[in-house]
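Below are the structure tokens for one structure; questions will follow.
For this depiction, one protein chain was excluded, whereas all remaining protein chains were kept in their positions.
Chain nomenclature is as follows: A and B, assigned in order of appearance, with residue numbering initiated at 1 for each chain independently.
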Amino acid sequence: MKFETILLVIEVGGTLAFAMSGLLEAIRKRMDIVGVFSVAFVTAFGGGTLRDILLDRRPLFWIQNQEYLWLVIALALTAPLWVKTVRHRLMERAMEFADACGLGLFAISGASIASAAGMPPLVAVLMGVITAVFGGVLRDVLCNEIPKVYHDHRPYALCAVVGCSVFLGLDALGMASHLSMIAGICTATGSRLLAVVFGWRLPAWPAHMDRTG
Amino acid sequence: MKFETILLVIEVGGTLAFAMSGLLEAIRKRMDIVGVFSVAFVTAFGGGTLRDILLDRRPLFWIQNQEYLWLVIALALTAPLWVKTVRHRLMERAMEFADACGLGLFAISGASIASAAGMPPLVAVLMGVITAVFGGVLRDVLCNEIPKVYHDHRPYALCAVVGCSVFLGLDALGMASHLSMIAGICTATGSRLLAVVFGWRLPAWPAHMDRTG
Partner (left out) sequence: MKFETILLVIEVGGTLAFAMSGLLEAIRKRMDIVGVFSVAFVTAFGGGTLRDILLDRRPLFWIQNQEYLWLVIALALTAPLWVKTVRHRLMERAMEFADACGLGLFAISGASIASAAGMPPLVAVLMGVITAVFGGVLRDVLCNEIPKVYHDHRPYALCAVVGCSVFLGLDALGMASHLSMIAGICTATGSRLLAVVFGWRLPAWPAHMDRTG
């Protein structure tokens, strides 16, 4: 009971954080209300949707849970009221925290769904990462940018990889399902928060590598 | 009988208008024959294809109706013969008219397919809009532009929303199916034509909103 309430709170928080990151990026690109809603929606649900299409699962998450659709619609319609607030320093911190929570939860839930569908561990990890990360990739493609998660040299997808591996490892060792999920989520979210706080960066390629010739 | 003939004429006209908008954009980007065919094809069928993938419907529309494939191939191959004509003022008007007809027809048919598949109204409206609009989004992504429908501040997707809502509302009130469809199509197409003729624009966001900091 209580465990599921916590998960729900994280899920709503994570979805809101993802949707907001799409919404802010769309506004930055001077999109209209249709673009803002679309990009927010795609950022929040694109990853889970791709996972379900790849695994051939229906109905899709946001079709079964229409509340999330309404949530994103409300978010887009009320944007002028709160966008200024969101840019304040404190609020930016809060959003990074919610985003890290979303990263952990979506990654582990994606891996757990794939694992339950009989996928081998490597594919389950990949599905977890896709669930957590692909919404942001689609956001950047629609905004005509190179996906941030691919080139900002900050650990994000890798935190999802580590978290999913911990979850699947503990699960394979026979740990109770909800305990291994919690461990996985805490690993992914925690490592992401550490990366943000301490400014961790992925190693750059050797200098000669990106020359065209 | 006669009703279905009219629908078919609109469908062919709308498909042609969508394909042509992709074709012209691809030529503007100096693509070769492969690019021109691909972008025309994706613009014409991308929306319906995404709807069918999301709803898990097969076979896809353009697989079942190969005539449309041949139509787009013929269009791409003969482009040099008529592209100059299309840019004339009168022809541009005709294309905007056909595009508005396509918008209405594809939106209502998308919503009707989703509704028949047991989707709730909100999802049915969304599927209608995706059917009508997503081909253009993909066209712009392939042409490396921010999707026009997201940032030109002109009512397009919203006309589809209104039309689908009218259709589903009248349907829920018990109106005969083909009458509610006609009403929905006329609403979407009509509102789009009015928007074009009178130059309606969506309200811009307050000025402070798109600043990055």
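The rule we apply is simple: a contact is a pair of C-beta atoms (placed from the backbone, for glycine too) under 8 Å apart; a residue touches a chain by one contact, two chains touch by 3 or more.
Model, not experiment: these values are computed from the prediction.
Of the candidate positions A:91, A:119 or A:175, contact with the unshown chain belongs to A:119. Screening B:35, B:135, B:163 or B:184 for touch with the missing chain picks out B:35.
Annotation: of A:73, A:94, A:141 or A:175, A:141 touches the absent chain (contact as defined above). Residues 26-35, 38-39, 49, 53, 56, 58, 60, 63, 66, 69-70, 79-80, 83-84, 87, 141-144 are the ones on subunit B that touch the missing chain.
Annotation for subunit A: contacts to the undisplayed chain at residues 53-56, 119-120, 122-123, 126, 137, 141, 144-147, 149-153, 156-158, 202, 204-206, 208-210, 212-213.
FYI, only the chains that are shown with their structure count from here on.
Centroid to centroid, with C-alpha atoms defining each point, subunit A and subunit B lie 30 Å apart.
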